[in-house]
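To start, the structure itself, in structure tokens.
One chain of protein is taken out of this complex; the other chains stay put.
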Amino acid sequence: MASFTTTTSVHGSRISLGDNGTLPPGGDSGGRFDYGSPHFEMRLRRARLGLGVGLTGIAMIFVSFTSAYIVRQGLPTFDPRTNTLVHDWLSVPLPGLLLINTCVLLISSVTMVLARRQAARETALAQVASIPGVSLGHEIKIPWLALTVVLGIAFLTGQWIVWRELAASGFYVSTSPSSSFVYLLTGMHGVHLLGGVFALLVAGAATVLRWPLDSRLVVLDVTGWYWHFMAVLWIYILCLLEFAG
Amino acid sequence: MAGGAGGGETIMSTREFAAHESHAHAAPQGFIRKWVFSLDHKVIGLQYYFLALTAVFVGMFLSLLMRIHLIWPAVALPLFGEIKPETYLSLLTMHGTIMVFFVLTTAPQGGFGNYFLPIQIGAADMAFPVLNMLSFWVTFLAYAVMLSAFFVTGGAPLHGWTGYPPLSALPSAGPGEGAGADLWVISIALFCIGALMSALNFITTTLDMRVKGMSMMRMPLTCWAWFITAILGLLAFGVLFSAGILLLLDRNVGTSFFVPLVTVNGILAAHKGGSPLLWQHLFWFFGHPEVYIAILPAMGLCSQLVSVFSRKPIFGYKAMVYAMLSIGLLGFMVWGHHMFMSGMSPYTAFAFSLMTMAIGVPSAIKTFNWLGTLWGGRIRFSSPMLFAIGFVSMFVSGGISGPFLAQPVLDIPLHDTAFVTGHFHLIMGVASIFGIFAATYYWFPKMFGRMMSESMARWHFCLTFVGTYCIFMPMHYAGMAGQPRRYSQFTELHYLAPLIRLNTFITFAAFITIAAQFIFLFNLFWSMKYGKKASDNPWEATTLEWTTATPPPHDNFGGRTPVVYNGPYEYSVPGAPRDYVMQTDTTTVAAH
Partner (left out) sequence: MGLVLLIVIWLITIASTYFFVAKTWWLPVGASASAAGIDHQFAITFILMGIVFVAAQLILGLFAWKYRDRGSSSPARYSHGNNMLEIVWTVLTFILFVGLNLMSSSIWASERFRPAEPGAVQVEVTGMQFAWYFRYAGPDGKFGATKPELEDASAGGEAALGLDTSDPAARDDLVTGTMYVPVNREVEIILRAHDVIHSFFVPAMRFKQDAVPGLAIRMHFTPTTTGDYEIACAELCGLGHYKMHGMLKVVSQEEFDKWLAAREAEKQ
């Protein structure tokens, strides 16, 4: 059952928090954030449900690519010169940089979790800190969210370099069906990850722009799950290319 | 805070309501926020509807040109001049694409679904209003890109709405297959994105925002239909999107997903090893659920209307839900029946044909239940009901030709003939359009506060019902006689000569039927200003949209949240004071 609290005015009280010294404003809750409120719970549930549904739609795109991949791999093509069917699947040697990129992405998932937890802690502590006379002291705050963005961009840059390496070894997008799929799958994943990077920037902006607390937490939560999905999807693509290529 | 709104409804207190809502947004001010980038599902629904309205008139105009050319191939039309064979095929391609995507997939779901799903489940808006707004504008962009294909060098593509490669993958394979085809693919890819966003919203809203008392099994069948349609869309549009990306790559960067070693006009194309059948599998994996996406909302609405206007509960509510769920599920398992002649393995064909016959069963159940609802009723022939009855007739007619095509041996003479064209136009085109008309006549009073003219509606119905039968029933005869599809004229094959008179009849029927649609168009806009003022519940229906003001306020229920006590089809309940019991009525309906 939601409860509407009276707005706590904190201007002028001596409270120190880690970052900017002022209490983050809350939306309806006026300074006090209630985790148990059905308002936050409902928003979080709805957002997570929406994300789950959306990820199902995105997953179908990659299911479709996978089936095209499997079909194409097994397909003999008719060679009119010999009047016979031949298999023309060439295995593409995948650059080792891919494994490094994978590690980067997995680490970014860890930093993502840390970013979300950090935000949750800050939100909880903010309420404690609103009690007059309580000081939280200074902590070194690592910008986990920014780090995740950086790692995400590093991954994408690494993928770009992988493309260059492939081209250098003679595998362009149209060289062979197998190379087409390598570019296609990594490219489509990259596009979706870029979308994730934008979502992270929005989550970051939410803090700077002083969005309501529950909005910030919901965005971060949903973005986090999206980010993890991108990591899992990447592992899947890597395995597909590596072991079924 | 209590309030009597009549009928024994219970109102939540404002505090409870405000706590219940995620973010009760205040009504927007300013033209741009109110009508252009509105977050209100009602406005977005109208935006989708009017997009579809322009699209249907474009699509009809294209078909008019097609029918004229078929009968008088050499005639030069004013403005267009003589229609060349490739132009005919472009008209055909764009007619199909625009109708399937921008009319049948847009108006029933994006239009009416957006407007009425939240209201019928008691919610104040869709789950994600910003996403909703974006999904419309992405769809609008897709529409603009599609239309732009007419105006580039080479014109619109000629490869049919099904876009089979290599024809659709090779710019040299025909006029329009250059820039026009690229724009076509891009438009469809954009449409897929918009559709996925919309599906996300519909599913989340239906699962998470039903008001107290509105269990899934108390939802109107329209809501079930929109919900299942959204699930189909969620799972199918991603596949079409991926196929589109592969086609775009084949066309522009030299990959060979779909194109084997081919020579066009003696020139070797820079592709090898691809499979045209791969496109067909991907396309039809989407394409078959797509036809159910086009028809399910109309089925849901038909159930609604036969109940309201027979003053009877729908016959077999649970069966109707299970039938729609089965249709949705089986719909993903039958795509190969579009490919019996494609070179696919005959064993696979057998498997698909068995599944296809199976999917006829839930459709038949629904038809029996609609008839069962009429039986013993007190039917009111208001305009929505005319089109609902018309829908049942069209659905039966179009459905009956299905079992012919579902058998591979019978598909041998019938595949790619006018028989198929007649089949899908009746069951998907006309039936779905009747659903759109029925929805318009039914919900117009709620959306615009006025009634549409019943006498104009009757003319519209009679001419359209008879007219569409005159257009599409003869196509079955022509198809049996061997008339192939997508021929720009019938002057070359001698065995087609006896069919020219039949085709002439079809063309004249098309003239009359298309003309009749202007009665509807006029009625629509005239009634917005001059129609008789409508009460809040002119049809005496029971579902939640009829409990609120006309038109509904910004948050749908004017600060109150409904509570639901009854199912959606409590008509002629024995012992009740009136022949309908609102869903929010606290009068207990005896267990049944």
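We just call them A and B in the order they show up, numbering each chain from 1.
One rule holds in what follows: a residue touches a chain if its C-beta (ideal position, glycine included) is under 8 Å from a C-beta of that chain, and two chains touch if they have at least 3 such contacts.
Since we're looking at a predicted model, the values are computed, not measured.
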Contact residue for the chain not shown (choose from B:Ser215, B:Thr263, B:Ser535 or B:Thr586): B:Thr263
Touching the absent chain when the full complex is considered, from B:Thr97, B:Asn201, B:Thr255 or B:Ser310: B:Ser310
Residues in chain B touching the chain absent from view: 84-86, 89, 158-160, 164-167, 170, 173-175, 259-266, 268, 273-277, 310-319, 341-343, 346-347, 349-350, 353-354, 357-358, 360-361, 364-365, 367-369, 371-372, 374-381, 386, 389, 392-393, 396-397, 400-401, 403-404, 406-410, 412-413, 415-417, 458, 462, 465-466, 469, 473, 476-478, 480-482, 484-490, 492-495, 498-499, 502, 569, 571-574, 579, 592
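Here is the rule we go by: only the chains that are shown with their structure count from here on.
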Whole-Å gap separating chain A and chain B, where each centre is the average of the chain's CA atoms: 35
In the complex with chain B, residue positions of chain A that touch it: 1-2, 4, 38-39, 42-43, 45-46, 49-50, 53-54, 56-65, 67-68, 71-72, 75, 77-80, 88, 173-174, 177, 180, 184, 188
Contact footprint of chain A on chain B as seen in their complex: 15, 19-20, 22, 127-128, 131, 196, 199-201, 203-204, 207-209, 234-239, 241-243, 245-246, 249, 253-257, 260-261, 270, 272-275, 278, 281-282, 285
